[in-house]
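Only one protein chain is missing from this complex, and each of the others stays in its spot.
Lettered A, B and C in written order, each chain numbered from 1.
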Amino acid sequence: MKKLLKGLRQFKSNYFSTHQELFEQLSHGQKPRVLFITCSDSRIDPNLITNAEVGELFVIRNAGNIIPPFGAANGGEGAAVEYAVQALGVEHIIVCGHSHCGAMKGLLKRSSLEDEMPLVYEWLRHAEATRQLLKENYTHLEGETLLEVAVAENVLTQIENLRTYPVIHSKLYRNKLHLHAWIYHIETGEVLEYDSIRHDFVTPDENAMLEAYPVQCVLSLPEDVEDLLPGHRQSQTQPEVAEAERDVMMPWLSSDQVARIRSGSNGRR
Amino acid sequence: MKKLLKGLRQFKSNYFSTHQELFEQLSHGQKPRVLFITCSDSRIDPNLITNAEVGELFVIRNAGNIIPPFGAANGGEGAAVEYAVQALGVEHIIVCGHSHCGAMKGLLKRSSLEDEMPLVYEWLRHAEATRQLLKENYTHLEGETLLEVAVAENVLTQIENLRTYPVIHSKLYRNKLHLHAWIYHIETGEVLEYDSIRHDFVTPDENAMLEAYPVQCVLSLPEDVEDLLPGHRQSQTQPEVAEAERDVMMPWLSSDQVARIRSGSNGRR
Amino acid sequence: MKKLLKGLRQFKSNYFSTHQELFEQLSHGQKPRVLFITCSDSRIDPNLITNAEVGELFVIRNAGNIIPPFGAANGGEGAAVEYAVQALGVEHIIVCGHSHCGAMKGLLKRSSLEDEMPLVYEWLRHAEATRQLLKENYTHLEGETLLEVAVAENVLTQIENLRTYPVIHSKLYRNKLHLHAWIYHIETGEVLEYDSIRHDFVTPDENAMLEAYPVQCVLSLPEDVEDLLPGHRQSQTQPEVAEAERDVMMPWLSSDQVARIRSGSNGRR
Partner (left out) sequence: MKKLLKGLRQFKSNYFSTHQELFEQLSHGQKPRVLFITCSDSRIDPNLITNAEVGELFVIRNAGNIIPPFGAANGGEGAAVEYAVQALGVEHIIVCGHSHCGAMKGLLKRSSLEDEMPLVYEWLRHAEATRQLLKENYTHLEGETLLEVAVAENVLTQIENLRTYPVIHSKLYRNKLHLHAWIYHIETGEVLEYDSIRHDFVTPDENAMLEAYPVQCVLSLPEDVEDLLPGHRQSQTQPEVAEAERDVMMPWLSSDQVARIRSGSNGRR
């Protein structure tokens, strides 16, 4: 503690004093663009590894960077996700797992935790999809290797869980939100991102056009559905869509319904 | 009731007597390949609209063909899904919504149900992702048209919810399970399936190669992840994978870890 | 799947085209008189075995045709029951169990399911009343015979659970709703209904006055359940029950099963 208390003074006399303007400005409100979800592990410092400035990352941290599916738990995760997406309007959500994760180690021997750490045991239920996938598909792995795979699979499991939240489902639909699966490697200082085209975790390319990111395809089904909404389509590119094409587009609507949708989407609100 | 009781006799003297062998055989066990999830609505008869024989469809029916996310409810849905996938080994799951769905009508005015039908009100919480998507993206629609879109969006929402189940997550991973989003139109007798390439609900093509179905891409993220597992890859096609490529494949594993994985997957189990 | 997709087309060109009027009419709304609750088992087709037309049966299907007591679960069962009784005003609820039920087999070895199928394990808690009744009153039975009794006892257990729902409780009170316990036998195509007067499952008599049933059914079910147990009966009054009568008592058991039950109930263990 002594060290921390001393640190408080150092922060104020050093970093703070040289960034007074920033803090003064931040005191009027935050405008983070990114929701960063990671583990409580002391070896992770989100702002440090992303070199992000104060005010850039809205952060959720718990054991195992786990986000229970919508309705499956009543802890702080759902509320923080809702607040970040709905109230702050973040445009990116990063789930960042890390090597040597204690929570994932626990997941690999979950049953043994029931007595000694009942809350951890219960909590890991939300990573059960990860556990079963490992149990049924990685039987030939063990130890460190199995743990590495567990860490990787779990960030993907949590991405799936995130999709079940209404606020996320709706924003993904109109491509206003992007989900990213990251793994931070303590020993190399490297961060890898899941690339849905190469089906692999790779070094993220900061020059890649986000729009081109296949991540959109796999990581946001809703975008695909977008075309379901004629109005939206028109408001984008093609000013005119042939009756025929539209019928193909929504064959399950009667032509007059389609007509009403089209007219409605032409700004008649 | 009288009509039903009479029907029982008719069934036995007609259909049953002409299919005794089938029933005799079925009495020894069921081997359905498909889990069919649809609404309790009396206007839907799964076996009739698919012309499926007795023994072919394992069926879950509730109000709104809703499947709560894993852990979000403790009703029969999760148990039936688990039993179908784990114990029966079904290979396809169809979520079939339908036009004029009373549950979706209720969803569009959910708040008004709290007093009169509290259980329905609570139940529709698991379709909240559908409701919010509509509220934020279809403000120009109303009435029948909005209902049609609600029905379509909801089957996609429920597909998302299905993914959060451990048994499904694991089987999707190795492409042993396929998810299908259907809409049945009472007035036309037509069934449309969601096509993730055309981003639309279209008439399903029974001649299409399922393997080619883009549905796999969008509707099963796990398949993509498959390559994460070198062992699996080898057990399929390429008997040899260059060290280099493998490093690209799992750059987050040390080469000796990769080595152990490769050896492990070469049948050393 | 191919077969199903082909079936969709067949349905539309055959059955649908010959019943267009019916479907057109149904598209304006459903008015089912019966809520049919049965198992997800693929070998059951409610409309087929009752020869019911589309629009006549509002259907709930899950593993084991189980309806948790009011407040005991937050799945779709309660919502569908509430919707059927409150919104649709159905007048009859049928709980239809069936021979060779996998869920009931699971119930007889429930503890063994905890690890492999946790959701099924949890779900079967709502049939625990059936399990305990069997454990304490049918110790002399086993195998197929025990399973047959389990199926029969369970539909009665679920009838009890249904009574705990406010909407049902209130309608039963003024005799506006009738509950029916059915067992469908796959190998014989026969359906037996619980007769609360004869305290037995018998071939339903479509000419019987329905009005004479419900009340007794409502008031005397528990007592009936006891009489279902031959051993118990004997321990009461009649020291001897004629073969014939016993056959009437449990016609859904083969005579040798009956024989084994009798011997068993004569304290031969």
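FYI, a contact is a pair of C-beta atoms (placed from the backbone, for glycine too) under 8 Å apart; a residue touches a chain by one contact, two chains touch by 3 or more.
All values derive from a computational prediction rather than experimental measurement.
Shown chains touched by the hidden one, complex as a whole: A. The chain not shown here touches chain A at positions 1-12, 15-17, 20, 23-24, 26-27, 29-30, 32-34, 40-45, 47-52, 54-64, 66, 68, 73-84, 86-87, 92, 94, 99-100, 102-103, 106, 116-120, 122-124, 178, 180, 186-191, 204-207, 210.
One rule holds for everything that comes next: only the chains that are shown with their structure count from here on.
Computed centre separation for the pair chain A/chain C is 45 angstrom, with centres defined by C-alpha atoms.
Chain centres here are Cα means. That of chain A falls 24 Å from that of chain B. Look at where the CA atoms of chain B average out and do the same for chain C: the two points lie 26 Å apart.
The set of chain A residues that touch two or more partner chains is empty.
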